[in-house]
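Partial complex: the chains shown occupy the same locations as in the complete assembly.
Per-chain residue numbering starts at 1, and chain names A and B are given in the order in which the chains are listed.
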Amino acid sequence: MLFERITSEGLAHYSYLIGDGQEATVIDPRRDVEVYLEVAYRRGMRIACAVETHRHEDFVSGSVELAARTGAAIVRSGDLAYYGRPVQEGESLSVGALRLQALHTPGHTPGHMSYLLHDAQGAPWALFSGDALLADEVGRVDLFGAGRTEELAAQLYDSLFYRIRPLGDSLLLCPAHGAGSPCGAAIADRPWTTIGLERQLNPRLQYTRRTEFVGAMTQPLEYPPYFRTMDRLNKDGPPVLGQLPAPRPLTPREVAVQADRAQVLDTRMVTGFAAAHIPGALSIWEAGVPGFAGWFLSYERPILLVVEGDDVSGAVRHLIRLGLDRIEGYLSGGMLSWHKAGLESAHTDTVTVQELCRRLDHGEPVWILDVRSASELLEEGRIPGAHHIHVTQLPGRLGEVPRDVPVYIFCGSGLRSMIAASLLERAGWQRVNVVLGGFAGWRSARFPIETAEAVPVPVAAKAAGPADLR
Amino acid sequence: MLFERITSEGLAHYSYLIGDGQEATVIDPRRDVEVYLEVAYRRGMRIACAVETHRHEDFVSGSVELAARTGAAIVRSGDLAYYGRPVQEGESLSVGALRLQALHTPGHTPGHMSYLLHDAQGAPWALFSGDALLADEVGRVDLFGAGRTEELAAQLYDSLFYRIRPLGDSLLLCPAHGAGSPCGAAIADRPWTTIGLERQLNPRLQYTRRTEFVGAMTQPLEYPPYFRTMDRLNKDGPPVLGQLPAPRPLTPREVAVQADRAQVLDTRMVTGFAAAHIPGALSIWEAGVPGFAGWFLSYERPILLVVEGDDVSGAVRHLIRLGLDRIEGYLSGGMLSWHKAGLESAHTDTVTVQELCRRLDHGEPVWILDVRSASELLEEGRIPGAHHIHVTQLPGRLGEVPRDVPVYIFCGSGLRSMIAASLLERAGWQRVNVVLGGFAGWRSARFPIETAEAVPVPVAAKAAGPADLR
């Protein structure tokens, strides 16, 4: 039996390649499909089928790409789409001698399907649960608007308690997402899990009544605006790429000329960005692109990339997974070539937590902006006197940030702070400081922390990147 | 015939793997010998011999490593060494049906040998000229002290004009170094060359009298102090590594504790270093390590590495090629983890050339330090009012740099400036600025340039890194 889980870092997305004999199937493929082709090829298998658990909202499905490149059939959930064929509840899909049995498990989406894998002897062995059941979490039910949240939560309760849990503790559970995905509020970093482990450990499965479960699910999560674009692409079928795009290398002058009509995305680490960047550039460190590019980049305008050196393949991969295909080129030679061309750059001030403390002690004017999510504040505490705007909300709440006082930005580590700083600078702020090490540094240095009270605002997914990069 | 040239970037070192049948020979191997083993293995050849043209002074020879790992014999020039056997003038070494004929070509070193490769039909085809003849250059003759320069220059003249040139224009010329090596003053970026091309284009071969040639060779080149260590290691035989060392990942606290007795080498790009670094760290961008680590790192004290992230293999490879083997570990997670641990960092101010110009226009106090080499000044011109100390001379001439005026450091691009800045800061300077883009940026922005007059000081090799990284 071929059974391989493919992880897409950043999206925290899991897809699965299963196969038997000469036939393989991919469950919830991503858009850069080379990895499936290579594994199948090495095993002498053809990819006969791409199976979707539901219409994804956080990444562009790779089913259409896979079909275009291998002739695979697309089998999908009942959620509306203009390609593939919808699977029926109870229908069995064969993969060699293996069998995938479709289970309707609505809630995250109305048409959401899970697939129960039976081995060649007919014994059930694993459940591909899509976004219905995740490690320590369940899929969010707020994607179709507040009006349908309760209905979908109730459906999800039934899916979980009457369809999935009865399958028994022993089954391997194979969800579509791991820790760090925005598709669930607080997915755990549990490398593999089982239905039984979730029954015992998953807080969402501890309710004994549907009403309690539904009540707990009404807290809305953040709804990234790019989800709508994902939704549309996954309904219509995204453009076929053929291969990973290779953007053009551009000279500094070419970038300078194009920078106005385009959006410059700089994926270097925050220290490099701090010291010098193209004026107006957006900072998102590379591993943060899957989580944040959709929030802050426009789908309409061309994208220019700045990386450390010339290897933009990582950034490109992340962008096309989000359908951000309009990458027109990158600054060849990086910022070094920019400066050698005698062009102007901007910089962003940074401080360590100690330096900030010194300034506070000296009574310097300081406006502290904490861009962590509400749930992080709740869990980890807050810095006394800090103002809280989650980084994703910043574009809409710029008016709350003063222009005449130095702003000191905190996040978990300093990474997201630089996104915020680059947004403020682009909007004309001039006295912006990023606090290096962020809340982690503040706590490590044993500076004072307050307990945060719960706030009645949409909470973000627990993490938008590997936990240690927050 | 197997004929492969292996380039060691940064050192601009060429070694050659030649073979026939099942037998291969390496000429002037480097210390990280895996590449030879792999190529030979793929071809079904055993490396029977390591051949040295001379005792190298700019890198640790890999002959001993190769012998330890393959049982290869070591055949070397007559220059003193305590291993291998010296080859005789005229002696023929067979490599399958090929033949390497030893030619004594003294000058760069007294015992320097070149090797004339005859193909299987007995026709001469290529000359491995070591450091005797290079593209547009010849090997320096000042390594044995001023007292012997003239004698060695005369020997080199004879080697070039009476031994090498008579071999004819047609032969492929295979030197031990390419552009960027400190073993010749101004080696050209000519990917492959021939004796004829050198006869026509090499300025050193245009002399018609020995005395003129000798006269032109008396200008001393810089003598990096680490050359003595290379020399000793290549005399005694360096320690056998067995494999590329894998330094230990260290936590921020472990690094902080060890930083005092060790030397911290930070190989990130200069912008990252500028924004934040461990106080006291030495900055050498990764590609600059081969050219500068030997100047500024001690062979006695342990080395701790800081890179972008966790991949130190590039830096380690560069260091062990210089015999800098005492690498005790690296900061795992890079500066991000340092700041998350709440530790203090330092930063270095940077300015663009425009900003510097503005400050000059406003009459701000400015002390410009140009750390390019004398030959660069001569070729490219100088910034009006700048003080010149080549970066390699800075540790011995710190007294010339004022502490009470802001210092603005120029090099070609901003890379070497950061080395200088880190040296100054370690010595207590506090108002140090690196000019981003350096002289290239200054020139691109069309700011004024003066012609530099020739200066009677030791000149550096033309470049200590790829030309565009100066």
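The rule is short, and it goes like this: a residue touches a chain if its C-beta (ideal position, glycine included) is under 8 Å from a C-beta of that chain, and two chains touch if they have at least 3 such contacts.
Bear in mind the structure is a predicted one, so any value in this text is a computation, not a measurement.
Here 2 identical chains are displayed in place, and the whole complex they belong to in this file is assembled from 4 copies in total.
One rule holds for everything that comes next: only the chains that are shown with their structure count from here on.
Here the CA centre of chain A is 44 Å from the CA centre of chain B.
Across the interface of their complex, chain B is touched by residues 268-276, 308, 333-345, 347, 350, 352-355, 413-415, 436-438, 440-446, 468-469 of chain A.
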